[in-house]
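Only one protein chain is missing; all other protein chains are in place.
And then chain A:
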Amino acid sequence: MPPEGRDGHGSTMPDRAHDIFSVPAPIKRVFDKFPLVILPSNDLPRRSNTSQNGNKLFVFTDRTGAKHGRPSFNPQCLKWQAYLKFVGIDFNIVPSNNHASPTGALPFLTPSLPVGGNTAIPSNKLQKWAIEEVHCEEEQQLNSRFEVYASLLDSRIRNAWLYTLYLDNENFNAVARRLYVDPSTTNSIVRSALSAQLQQAARTELLKQSHYIDADDLIVEAGNAFEALSTLLSDNQYFFGRPKPGLFDAEVFAYTHLILDEKMGWKRNTLGQLLKKHENLVQHRERLLKHF
């Protein structure tokens, strides 16, 4: 009796412990069936094999725009796109967005002959790269007014642009939503969240400089800026009387083209009306548009 009892006891205890940790039979049967099929591993993306070996500039644009090398709809991207064209560097443009960029901002360029490994060149190093590539001039050095007048573009006109595109609700719905928000997702909740983020970012940017956003003030300042730029250009073909367009022309073109472009579909374009008062700026834009 005792040995039997001990045996019985000894055999049941481990069983119980086993019960707790072991998978119940029905579930085990289900898991035994996995994996159902083992698929062969995927091929490398087709694009990486067949893509051209040229320089690639990643900008905000759509597929057809990229195919035909049309101007980007983002002023920062368009500035560099135009500049590289003007100095005569060949490149293809690739539609992209901020998440793809190593710095978090477009544009960036992957050169065909990588400098120091396969690195992407962010926009603030593009000019240096271009100068090394084609030995064009560093235009900032040639005229001390370059930086001074450039401040009109990156403060006054940019502020008015931010207001017109993002904070004017009609324009936002007609232009920014179509260009920036809709291509990124089809989910309407994500879309509205993205729109809210975009508008909030623009608002924060403007509120950094003043206590409240005075729309009239922004537009009037932009109008003054156009006037000053128009005087600076006067009867010349390109800014600072240069024989061919350069960085400053690209910077001006980036805004004037987008403001005057019919395809943008502006609902309310006060900036356009102000810009059209200066005939030479309008012609300057048309002259540069022929490069595209």
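Just so it is clear, a residue touches a chain if its C-beta (ideal position, glycine included) is under 8 Å from a C-beta of that chain, and two chains touch if they have at least 3 such contacts; residues count from 1.
Just so it is clear, contacts and distances are computed from a predicted model.
*Asks:* Among "Mitochondrial import receptor subunit", "Aspartate--tRNA ligase, cytoplasmic", "Polynucleotide 5'-hydroxyl-kinase GRC3" or "Trafficking protein particle complex subunit", find the name that the UniProt record gives to the complex chain excluded from display.
*Replies:* "Mitochondrial import receptor subunit"
*Asks:* So one chain is hidden, and I want to know which residue out of A:Ile89, A:Leu106, A:Leu152 or A:Leu288 touches that hidden chain in the complete assembly.
*Replies:* With A:Ile89, A:Leu106, A:Leu152 or A:Leu288 as choices, the missing chain is touched by A:Leu152.
*Asks:* For a quick check of understanding: of A:Asn169, A:Asn236 or A:Gln283, which residue touches the chain that isn't displayed?
*Replies:* A:Asn169
*Asks:* Taking the entire complex into account, which one of A:Ser22, A:Ser112, A:Gln209 or A:Gln273 touches the absent chain?
*Replies:* The one listed residue touching the chain not shown is A:Gln209.
*Asks:* If the hidden chain were put back, which of A:Val94, A:Ala174, A:Ala228 or A:Leu289 would touch it?
*Replies:* Candidates A:Val94, A:Ala174, A:Ala228 or A:Leu289; residue touching the omitted chain: A:Ala228.
*Asks:* When the complex is taken as a whole, what residues of chain A touch the one chain not shown?
*Replies:* Within chain A, the residues that touch the unshown chain are 144-145, 147-149, 151-152, 154-156, 168-170, 208-212, 214-217, 221, 224-225, 227-232, 268.
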